[in-house]
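All protein chains but one are shown at their positions in the complex.
What follows is chain A.
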Amino acid sequence: MAAAVGMGQQWVLVEMVQAFYEAPAYHLILEGILILWIIRLIFSKTYKLQERSDLTPKEKEELIEEWQPEPLVPPVSKDHPALNYNIVSGPPTHKIVVNGKECINFASFNFLGLLDNEKVKSAAQASLKKYGVGTCGPRGFYGTFDVHLELEDRLAKFMRTEEAIIYSYGFATIASAIPAYSKRGDIVFVDEAACFAIQKGLQASRSNIKLFKHNDMTDLERLLKEQETEDQKNPRKARVTRRFIVVEGLYMNTGDICPLPELIKLKYKYKVRIFLEESLSFGVLGEHGRGITEHFGINIDDIDLISANMENSLASIGGFCCGRSFIIDHQRLSGQGYCFSASLPPLLAAAAIEALNIMEDNPDIFQTLRAKCKRIHRALQGISGLRVVGESFSPALHLRLEDSYGSRENDEKLLKRIVDYCVNRGIALTQARYLEKEEKCLPSPSIRVVVTVEQTEQELDKAASLIKEAAESVLN
């Protein structure tokens, strides 16, 4: 059997060789190509070649050699409008020396004139004597001083809230407070005129941001309704999505007041928490200077969180948040600017405490401030080419051009000429500064006029008439 099989195989082999000799050339070529192709199929890889073309070390070195980064910073031209700062010699008080010229100060947010107050200074001096300057540590690590606790206590009492927390930098206050509560996936409804600190806080929170038109409650309600429909589609997600409205009491960028009573209605209707930034309205609005809640006679507990800096009315440094302990206490472990930054120098806290004392002892001061605001607000009306923006009781108002002169750059230049005209004649003003590329909704260029209680009626009138004169000479 085995031999027979062997015989058979041998015969097949012979036959094959015979067939090979007899086959036509084209057939052999075809077969050969087919065989080669099969070999190629077997040995070729299944993926596309170019995807795996690893760079050789030499190519890598070449790529590294080739790469040219942009310069760290682009060059800044010598006459960049923001490069050459006004230099103030001496303290920026009511009388101020700007670039060597003595002026009446209409530029610093020293609303209550406490910057130059002797009582405040001596409180700070006493603190300096006892504590030195720096705190050399964050609040957690021996950076909590008795003055900090006292200031927090005093602020909470002044605002009539359960608790207050202080930060060592005004800007960092709201910018740290927002991300302490609002996280990724949460929704924040924010006024498009909101100041830069709020914008940065929102960016840090990585929440879902919904901008509504400035002070437009119908637009806000439209967004809230939209969200409500969205929530009905996905109730499980809605149950864990926190939502907040972030507004300012008086808007830094426009001098407008926010319609708080309407906001409170919306808050309860749509179950949204309200965060209120009061840097401009704290120590200004209300009978006792408690801000916009007092101005409207609103229960302060209806606002979930109020933040303000101590750098305007209180003429110190830093900021604070106040509200119910349930909310505020959370920042003591979650407010980044609170936990990870050195605490406020005690002498600045002492100055703020003394400033609060003065506010409590002289409630008339707020009435005086409002009267002065109204006076200059009225006097500035009807200047041809300039429009007054802001409430009549706002201590910081904006003068904008009625019509643009072509480009933002041109407008800025014209406003600068008006400012220079006034500074040269003894009234210190500034243009409101913004980072044009960074702002979400860039405000129109403006001159900011700041009213303080130290300005006399004559000075207010002089400033108004000087601005009028300047506008006439520059714009016509």
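The working rule: a contact is a pair of C-beta atoms (placed from the backbone, for glycine too) under 8 Å apart; a residue touches a chain by one contact, two chains touch by 3 or more; residues count from 1.
As a convention for this text, contacts and distances are computed from a predicted model.
**Student:** Can you tell which of "Small RNA 2'-O-methyltransferase", "Large ribosomal subunit protein eL14 domain-containing protein", "serine C-palmitoyltransferase" or "Gap junction protein" UniProt lists for the chain that's not drawn?
**Tutor:** So, among "Small RNA 2'-O-methyltransferase", "Large ribosomal subunit protein eL14 domain-containing protein", "serine C-palmitoyltransferase" or "Gap junction protein", the name matching the hidden chain's UniProt entry is "serine C-palmitoyltransferase".
**Student:** Looking at A:Glu31, A:Glu102, A:Asp146 or A:Glu287, which makes contact with the chain not pictured?
**Tutor:** Here the residue in touch with the unshown chain is A:Asp146.
**Student:** Taking the full complex into account, find the residue in A:Glu311, A:Glu391, A:Asp411 or A:Glu459 that is in contact with the omitted chain.
**Tutor:** Reading the full complex, the residue touching the unseen chain is A:Glu311.
**Student:** So one chain is hidden, and I want to know which residue out of A:Leu347, A:Ile365, A:Leu397 or A:Cys422 touches that hidden chain in the complete assembly.
**Tutor:** Touching the chain that is not displayed is residue A:Leu347.
**Student:** Touching the left-out chain: which of A:His27, A:Lys157 or A:Lys271?
**Tutor:** Touching the chain that is not displayed is residue A:Lys271.
**Student:** Could you please point out the chain A residues that touch the chain left off the display?
**Tutor:** Touching the chain left out of view, chain A contributes residues 55, 60, 63-64, 67-76, 80, 82-83, 85-93, 96, 98, 105, 107-110, 114-117, 120-121, 124-125, 128-137, 139-146, 148-149, 168-172, 181, 195-197, 200, 203-204, 238-243, 268, 271-273, 301, 309, 311-312, 314-317, 324-327, 329-330, 332-333, 336-337, 339-342, 344-345, 347-348, 351, 428, 430-435, 438, 448.
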